[in-house]
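The complex is shown incomplete by one protein chain, all other protein chains being positioned as in the whole.
Note that the chains are named A and B in the order they appear, and that numbering of residues resets to 1 at the start of each chain.
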Amino acid sequence: MAKLEQLAELVGGEVIGDYDLEISRVAPIDQAQQGDITFVANSKYLSQLAMCQASAVIVTPGTAVDGPSLIVCKNPYLAFAKILSFLQAPKLPVKGVMPGATVSESAEVDAAATIYSGCVVGDRVKIGAGTTLYPGVVVYADVSIGEDCVLHGHSIVREGCQLKNRVILQPAAVIGSDGFGFAPDGSSYYKIPQVGIVVLEDDVEIGACSCVDRAALGVTTIRRGTKLDNLVQIGHNVDLGEDCIIVSQSGIAGSTKIGNHCTFGGQSAAAGHIKIGDNVMIGARGGASSNVDPNQILSGVPLMPHKQWLRATMSLPKLPEMRKEMQKMKKRLDELETLLKENEK
Amino acid sequence: MAKLEQLAELVGGEVIGDYDLEISRVAPIDQAQQGDITFVANSKYLSQLAMCQASAVIVTPGTAVDGPSLIVCKNPYLAFAKILSFLQAPKLPVKGVMPGATVSESAEVDAAATIYSGCVVGDRVKIGAGTTLYPGVVVYADVSIGEDCVLHGHSIVREGCQLKNRVILQPAAVIGSDGFGFAPDGSSYYKIPQVGIVVLEDDVEIGACSCVDRAALGVTTIRRGTKLDNLVQIGHNVDLGEDCIIVSQSGIAGSTKIGNHCTFGGQSAAAGHIKIGDNVMIGARGGASSNVDPNQILSGVPLMPHKQWLRATMSLPKLPEMRKEMQKMKKRLDELETLLKENEK
Partner (left out) sequence: MAKLEQLAELVGGEVIGDYDLEISRVAPIDQAQQGDITFVANSKYLSQLAMCQASAVIVTPGTAVDGPSLIVCKNPYLAFAKILSFLQAPKLPVKGVMPGATVSESAEVDAAATIYSGCVVGDRVKIGAGTTLYPGVVVYADVSIGEDCVLHGHSIVREGCQLKNRVILQPAAVIGSDGFGFAPDGSSYYKIPQVGIVVLEDDVEIGACSCVDRAALGVTTIRRGTKLDNLVQIGHNVDLGEDCIIVSQSGIAGSTKIGNHCTFGGQSAAAGHIKIGDNVMIGARGGASSNVDPNQILSGVPLMPHKQWLRATMSLPKLPEMRKEMQKMKKRLDELETLLKENEK
């Protein structure tokens, strides 16, 4: 529960209407009730406000709305996220090491951290203040985990890997699994030991059942602010830049270097040992098989400008028809040529 | 071990032959031995019966078979499944809360439930009669789990989610991971707290390492009888209908609504915020990028009728040849035009 004025301050916005309005909940525009705040980030949804019961609405400057009180700010979607965090995000209590957790005597766990039952924390591990390990988290030896991290149940961090601050692991995220490296030895394969580590920088989030492989030698790095969705694969020795978004079921093969502010759509991929520049956006199912210059929106296999890909795929269903058409045209050409030859005689 | 008559009754079929025959095992037609029962669901496999040692066969009405006793019924495949369940499916004993499990004092676990060692059950969780949690299951606070559910090892259910009755989670299934939602804040991303839940209705099954994200606000719903294979991704706020089949490695993006009786083939996908009607079948690797009307069999990207897709993909390898052919035809056109102009002179 908070007053509208307090929420406006939180998001750097201005109140138009009742400064003292008590807001209890954030709700989407089609479900909001009295006492709720909602938001309109896109003017095409403005008309829905007529039917909406919300007591307050977050809008962009210059938006005229009758009825509810307003918070006016530049980025209503961001404001919605911040107000939702403030009002409704679960607060994580500090509980220390709970009964049923197994923590090595040589581990250094900050007194302001929380280790739930069923966790196993290995030798010489360091865990910072404000960090929470939910039940069933496994941390191998020599791992360091910074402050205010959240490791959800069944996430696992293998030996020597490093998580900086405010890192979030969703359930069953795997950090530091062996990279997939084998040397052919006759007809069989000899396992190349993967003796490197993984570093997850500040504010990185790794989705459920996503896997970040440790480097063969050296480091697999995911840089500040990058977010991975569920079921994503990051190969060994990848260097993934800052503030990237990798949507579910995508895979980045080993040793590939990706710049800052890149986005990979769902089920997309990058081959190994390539370089992708900053600000590259790859559409769903797109596949980068060679180096990619910065500042592009690309799709498909091979990658092409997104708009060209849209046209190409729209043509795809027409292919059989095109083949038939070509057969017909060929026949017409044959007939014309025959006719002309006869005319010449 | 059961008498043939008893099995026939179980499946609503009729015996032709020895009512008192003792059947100990179900076996596929190519491996069946004496004492086994097998089935023929498709008449093209009937000829294999000549070589088969099975003591009994499940067949459709009107099928003539020499030798083994028969159970005649409309759906031999379903009858096979039911007899297999009856004869060979493992019976789950009721064991209560076993040593090495950690169950919150405020949790309500039915006396007829089984919680294996290594499980962690959070505050205020409710677990119904006949439900089994295999070793290593983690259940966060405020979860409710109905009757006769089976949660396999390492499956996890996060805070507040609801499993109705007879729900099955395969190992490492993840229910209630955070949806993938971020608000751009300058060049970085601000995490939108995901404060909704997941509801899995009666008879839902979730495959190993499949992830069902909790709603941002509200509910992610998987409706009665729907089955997910392994490594499937279900985004936040998805509403997945009844009796759907989602094959392995498919992904449904956030806020998409899917009707009843839909099937998604392996590695297929649906974009976010779209609506897919009832009885839609999408082939392997198909991708729905916009709304889909009911009662269709579709494949490809963009989706097209499955038969058209088959023809289009068969044309794909011919593309380079088509391009060459077009060059040739163009040349012939040039020559014809030149010739005609000369003739005109």
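Convention: contacts are C-beta pairs under 8 Å (C-beta built on N, C-alpha and C of every residue); 3 or more make two chains touch, one makes a residue touch a chain.
Nothing here was measured: the structure is a model prediction, and the numbers come from that model.
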Selected from B:G160, B:G225 or B:G259 as touching the chain missing from the view: B:G225
Absent-chain contact - pick from A:Q6, A:S24, A:Q88 or A:S177: A:S177
Residue among B:G153, B:G218, B:G272 or B:P305 touching the omitted chain: B:G153
Contacting the left-out chain in the complete assembly, out of B:V103, B:A216 or B:V247: B:V247
Contacts of subunit A with the absent chain, listed as residue ranges: 102, 118-120, 122, 136, 138, 140, 154, 156, 158-159, 172, 174, 177-178, 180-185, 187-193, 195, 209, 211, 213, 217-218, 231, 233, 235, 249, 251, 253, 267, 269, 271, 287, 300-302, 304, 308-309, 311-312, 314-316, 318-319, 322, 325-326, 329, 332-333, 336, 339-340, 343
Positions on subunit B contacted by the hidden chain, ascending: 26-28, 31, 75, 77-78, 80-82, 84-85, 88-90, 99-100, 116-118, 134-136, 152-154, 168, 170-172, 203, 205, 207-209, 225, 227, 229-231, 243, 245, 247-249, 260-261, 266-267, 284-285, 313-314, 316-320, 322-323, 326, 329-330, 333, 336-337, 340, 343
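Throughout what follows, only the chains that are shown with their structure count from here on.
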Where subunit A and subunit B are represented by their mean Cα positions, the distance between them in whole Å: 25
